[in-house]
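For this view, one protein chain was removed and the others were kept in their places.
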Amino acid sequence: MSAVFPLSRRVVAEALGTMLLVATVVGSGIMADKLTDDTALALLGNTLATGAILVVLITTLGPISGAHFNPVVSMILAIRRELPGSSLAPYIAAQIVGGIAGTVLAHGMFALSLLQASETVRSGSAQWLSEVAATFGLVFVILSGIRFRADAVAWLVGLYITAAYWFTASTSFANPAVAIARSLTNTFSGIRPVDLPGFIIAEILGAVLALMLAGWLLMEARNPETLTETESAP
Amino acid sequence: MSAVFPLSRRVVAEALGTMLLVATVVGSGIMADKLTDDTALALLGNTLATGAILVVLITTLGPISGAHFNPVVSMILAIRRELPGSSLAPYIAAQIVGGIAGTVLAHGMFALSLLQASETVRSGSAQWLSEVAATFGLVFVILSGIRFRADAVAWLVGLYITAAYWFTASTSFANPAVAIARSLTNTFSGIRPVDLPGFIIAEILGAVLALMLAGWLLMEARNPETLTETESAP
Amino acid sequence: MSAVFPLSRRVVAEALGTMLLVATVVGSGIMADKLTDDTALALLGNTLATGAILVVLITTLGPISGAHFNPVVSMILAIRRELPGSSLAPYIAAQIVGGIAGTVLAHGMFALSLLQASETVRSGSAQWLSEVAATFGLVFVILSGIRFRADAVAWLVGLYITAAYWFTASTSFANPAVAIARSLTNTFSGIRPVDLPGFIIAEILGAVLALMLAGWLLMEARNPETLTETESAP
Partner (left out) sequence: MSAVFPLSRRVVAEALGTMLLVATVVGSGIMADKLTDDTALALLGNTLATGAILVVLITTLGPISGAHFNPVVSMILAIRRELPGSSLAPYIAAQIVGGIAGTVLAHGMFALSLLQASETVRSGSAQWLSEVAATFGLVFVILSGIRFRADAVAWLVGLYITAAYWFTASTSFANPAVAIARSLTNTFSGIRPVDLPGFIIAEILGAVLALMLAGWLLMEARNPETLTETESAP
């Protein structure tokens, strides 16, 4: 990008995006659950809405803030120095605050108590393995997408989460800010506050694994002509 | 655009597009409702059809008229001087007439009375908050899409509405012309005529909020090199 | 296109594409109907498969033959001289033969009698109006897509049919070759042979209406600078 947006607007973009993302996750869960007794169908409505809004939010807010909406993504990009270190804390704060605002907005739209403590148990090693795998995949997709097809990252993330809602036993939270926000709704997409630490640790672990693998796998390939000349060729 | 289409064709494009959009919203609602007892499944069919036709109509009619199909979108673009002020009234008239024609077409295809008064109650502060949020999001997505990825606006709108059908309690009308047209069908997608004012006021409010936020958030960022030189740098 | 494929290969492309399209329409209908008692869900599976295969077939065979797979599309393009008149009869023959082969292939894959006479009644003015509207929309989308976004026509057609399966009462055949092929299956997607003439006439009518409207609406717009100089400006 040739132009840089000031931190104030980048932070608002992160908060706004995380708010709308969580409003969609929580709101579509409430809607789906209200309309059907079939849990697969409820998950389908939840998936469709979440995948679609991710493409939209990353495309429209990405040019401003990078559209992380996710503390582990910001952390990984800060480690790779693709996000200034001084932006990390404000980004994470904005994501957490925005996420909680999203839960409140969803509850408001469906005429429910604005903040609730979730009672949905999501714990145990299978759930944690699911979160490790989900976040590993998400971060790998983002890093590889940035490397090879930066214009397609919004689609890649939307489609990845569409798949991950179904192939992981945890329905793929893969995002500590969203997990915190979802602990405050006792509806379809909730998670007990007490289960947050396990999820967040698993998510960080998955992200770090992806960072390590991507560091090796996506390393710049050498041009055939220069193969014998130098290790640092393009 | 280097070429400008005459107003007559732009107005026909707005009427045609709004007609086909409403025929899809109303028609797919009738179809879905007829085929299943599960309301979530009916909403899924309704969503899929609406999201898909939006991408198609905006792509094929956008180069002619801008493909607003929505009075609040035309209003916002007129305020931003991206639509000539003299086109605003003809656009809105075409959208309303086209929308009603869409309801009539859908009823004709399903062998129902051509005009009906809806009896579906959609009222109250949760519904209105839903419409504020839905329209805020729609207008923000359009303004940000135009700013950053004009070639992708059709996809962004189709995906946004796909999500908004599920994350708002009102299933996201977000469009006064479509709301009027839907007040004339007593089927799945209807709304009581008496509930129209609340929806339309909420939609205008959401659109104005988006206009204000976008005015600040999407403001041209300054190039790092020129930061200290002038406020009006690219 | 700078290169022209010989007629033999263009005709094989039309037959192959129509075969795979019909195999998908008929096969996914059989699969869906076998797996569920909910007709909306069956239509959803049918829709998803049909929309997806259309994008694939038009993208992969379009560069060879234009990927019409539809006699009324070939007819309209011949009238507009975008298809050589001498190719019209071979194209239509290939589409009909390919379509029937698609029905046979679907029946073979599902271990059913290879050819059957459908007993599904699809008749009456509401059905015919549906086919007029469906084919009008399809042809308009193709002509406008070619005019403004030739690279996106495959997506536009896939998405349009996705919507039209739901917003028309006939589930949008919009294609005489596919209609003939579907008269030979007594499964989910069938149509009685005796109902074919009504559908085909309605489809031709819808296509001609689209041709007329597009001729006016999509006519080259004049450059602002040359508006007062000549009618034939670019």
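Letters A, B and C mark the chains as written, and numbering starts fresh at 1 in each.
Throughout what follows, a residue touches a chain if its C-beta (ideal position, glycine included) is under 8 Å from a C-beta of that chain, and two chains touch if they have at least 3 such contacts.
Remember, predicted model here, so these are calculated numbers, not experimental data.
Asks: Considering the entire complex, write down the shown chains that touch the omitted one.
Replies: Looking at the complete complex, the unshown chain comes into contact with A, C.
Asks: Can you say which of A:Ala93, A:Ala169 or A:Leu205 touches the chain missing from this structure?
Replies: Of these options, the touching residue for the absent chain is A:Ala169.
Asks: Check the options A:Val4, A:Ala89, A:Ala117 or A:Leu217 and report the residue that touches the missing chain.
Replies: Hidden-chain contact among the options goes to A:Leu217.
Asks: For the chain that's not shown, point to the residue among A:Tyr91, A:Phe110, A:Phe140 or A:Phe199 touching it.
Replies: A:Phe140
Asks: In the whole complex, what residues of subunit A lie against the chain that is missing from view?
Replies: Interface residues of subunit A facing the absent chain: 38-41, 43-44, 47, 51, 124-126, 129-130, 133, 137, 140-141, 144-145, 148-149, 152, 155-156, 159-160, 162-163, 165-170, 213, 216-224, 234.
Asks: Go through subunit C and note every residue touching the omitted chain.
Replies: 2-6, 9, 12-13, 16, 20, 23-24, 26-28, 31-32, 35-36, 38, 41-42, 44-46, 48-50, 52-53, 55-56, 59-64, 105-106, 108-111, 158
Operating definition for what follows: only the chains that are shown with their structure count from here on.
Asks: Of the chains shown, whose Cα centre falls closest to the middle of all protein Cα atoms?
Replies: Per-chain C-alpha centroids ranked by distance to the global centroid put B first.
Asks: Express in whole angstrom the distance between the two chain centres, defined as the mean CA positions of subunit B and subunit C.
Replies: 28
Asks: Among the residues of subunit A, which are close enough to touch at least two other chains?
Replies: Answer for subunit A, listing residues that touch two or more other chains: there are none.
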